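One structure follows; several queries about it will come next.
In this view, the complex is presented without one of its protein chains, the others remaining in place.
Note that the chains take the letters A and B in the order they are written out, and that residue 1 is the start of every chain.
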Amino acid sequence: MSLLQVKNLRVEFPTRRGTLVALDDVSFEIAPGEVLGVVGESGAGKSMTGAAIIGLLEPPGRIASGQVLLEGRRIDNLPYEKMRRIRGREIGAIFQDPLTTLNPLYTIGRQLVETITTHLPVGPGEAREKAIGWLELVGIPAARERIDSYPHEFSGGMRQRVVIALALCAEPKLIVADEPTTALDVSIQAQVIAMLKTLAREKGTAMMLVTHDMGVIAETADRVAVMYAGRISEIGPVRELVRHARHPYSQGLMGSIPPLDRRVERLTQIDGAMPRLSAIPRGCAFNPRCPKVFDRCLVERPELLDAGTTRASCWLYAEGGAA
Amino acid sequence: MKAFFDSDIWWSFRSSPVTVISAIVAAVCVFGAMLASVIAPHNPFDLASLQLMDAFKPPSWEAEGDPVYVLGTDDQGRDMLSAIMYGARVSLMVGFCAVVFSTVVGVTVGLVAGYMGGKVDSLLMRIADIQLTFPSILVALLVDGVVRAAVPREVHDQIALFVVIFAIGVSNWPQFARTVRGSTLVERNKEYVQAARVIGLSPLRIMRSHVLPNVMSPVLVIATLNLSFAILSEATLSFLGVGVPPTQPSLGTLIRIGNDFLFSGEWWIAIFPGIALIVMVLSVNLLGDWLRDALNPKLR
Partner (left out) sequence: MFSFIVSRILQALPVMFVVSLISFAMFAYVGDPVAIMLGQDFTEAQRAALVRDLGLDEPFFVQFAKFIGNAVQGEFGLSYRLSRPVAELIAERAPATLELALCAAFISLCVGVPMGIYTGLFRHSWLSRFLLTFSLIGVSLPTFLIGILLILVFSVWLGWLPSFGRGDVVRIGWWSSGFLTVSGLKALILPAITLGLLQLTLIMRLVRSEMMEVLRTDYIKFARARGLPNRAIYFGHALKNTLVPVITIAGLQLGSIIAFAIVTETVFQWPGMGLLFIQSVGAADIPVMAAYLMMIAAVFVTINLVVDLLYYAVDPRLRVGRGRGH
């Protein structure tokens, strides 16, 4: 059984100019221990999906329909207090900017200990030992001495390691990592991602890794979901999707990565820009930019369809296809 | 004009009943005060029309009230309603002029400090900081006291109105200066200003046509909120007896006069001008609060 199931999730933002649909009909699953990469342009709904799963959508955003299930239990409609016990304990979260996610007025030790004692039946002394253990695991040198330091005494990369320790310290089954390395120096990004990947593998933790860095995805993820304008446009095993993307958008996205093994005259690029949420076109949202657009794309919105090894929401893969 | 009615500002104005009401109230206050000499039922300064017989009349709905004097009369038989309208005129005028004064000084200082930077900047901001350490009412009192000591009494009575405007204006400029300086620093480093400098526009011209328009919306918000503050300051100074001259009583002066009769039961002489003052200040405050939210500049 899959660990996390997201079924037909729809997130809406009521505004005074009408309701914006930020996520529409998003469905995917994550198996225990699996790493699902989620990619797409800014505003495609990647981070929103993560926020909806941990139940921390920014008001006035709300889940309008659909379900989120953790080990078969619905968690999207839980009362605040019950959901709180799941956050941290069963689903951990890592945010983008380590400079702002740690409380500047508390030592990192205190923040770790309070998280551990909130979720696990241990006393303060034991929690502190565990905290030191986690700091060592995420690669903080001299953890025992540095546990009583304040966040500002660490560099950005070290702080993100602390954030990862905080997300993992109650041993959740799933981590939602929202662009965990985007705010870091390029030289440190690889180290942090490698550490995160190793730890997740050791602890058997599943991960939803939101990023726009295809390199990170290719190296870390088992499967990939490509998002566009609040929908999943293609989902499938990472190898297949990187090499043989089926959806024209994914093809464009993969075509914009410079291959290392051969020379190319020019990289492909996708013309135009992703539509704003308030102006999503009729039919397939990608139709104004799609090189393979045809009649049906302009009137009907495609579901996720089997496209060989991946599933793509594109009419090219409907029965009969473009013919 | 059409663009204005389509805009977000107009929308947020219309969708907030409190704001619409305070705008109407403020407009009534302003017109009542401006047209006092035309629409007020009596002229409180026309000594010939004052009847000492009519002194201390309670409001018309009380048993001994006189329907001629809706809100009653004061110790000299002046009609309270008319006195309030004339008083509001003085209060509004002083408040408005004081805000204009501090806006002009504050914006100029802020622009210069932000644009020039360096020593000029630190000197000007140091002055503003030192002044900000002291509550503005104290600064206004000091300015007033110093002028009072420096000029002979006869001259002082003539210029008292300007002294009050000056005192309140001086006490409030640092707030404008700080905000404008902050915005100027941001604007100055933007590329279009750099570009304007590169093509050799004079600093004065850059400040006026590039930087100034961009700092106007926070200035407008502060000015609105400051108007209510200036009106309150004037009322306080006049209440303390160091504000406008007794020949031109403002709402504060009226309250000061009424305060003496509080214990003998003539409560209306102090309370009605007080209510007028509160209504005026509250409506301006509400408008200012709304404006701040609508323009949403980074204000603290």
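Throughout what follows, a contact is a pair of C-beta atoms (placed from the backbone, for glycine too) under 8 Å apart; a residue touches a chain by one contact, two chains touch by 3 or more.
Not measured: the values here are computed from a predicted model.
Chemist: If I'm reading the header right, one chain is hidden. Which shown chains does it touch across the whole complex?
Modeler: Computed over the complete complex, the missing chain touches A, B.
Chemist: Which one touches the absent chain: A:K46, A:H119, A:H247 or A:R311?
Modeler: Considering the complete complex, A:H119 is the one touching the chain left out.
Chemist: Which listed residue, A:L3, A:A44 or A:L166, touches the chain dropped from view?
Modeler: Hidden-chain contact among the options goes to A:L166.
Chemist: Just to verify: which one of B:L124, B:I206, B:V244 or B:V281 makes contact with the chain not shown?
Modeler: Of the candidates B:L124, B:I206, B:V244 or B:V281, B:V281 is in touch with the missing chain.
Chemist: In the whole complex, what residues of subunit A lie against the chain that is missing from view?
Modeler: 54, 56, 84-89, 92-93, 95, 97, 100-107, 114-115, 118-119, 149-150, 152-155, 157-158, 163, 166-167, 170
Chemist: What subunit B residues would touch the chain not displayed?
Modeler: Against the missing chain, subunit B presents residues 126, 130, 133-135, 137-138, 141-142, 144-146, 148-150, 228, 232, 235-236, 239-242, 252, 255, 259, 262-263, 265, 267, 270-271, 274, 277-278, 281-282, 285-286, 289.
Following the convention adopted for this analysis, only the chains that are shown with their structure count from here on.
Chemist: Averaging over Cα atoms per chain, report the distance between subunit A and subunit B in Å.
Modeler: Between these chains, centre-to-centre, one finds 54 Å.
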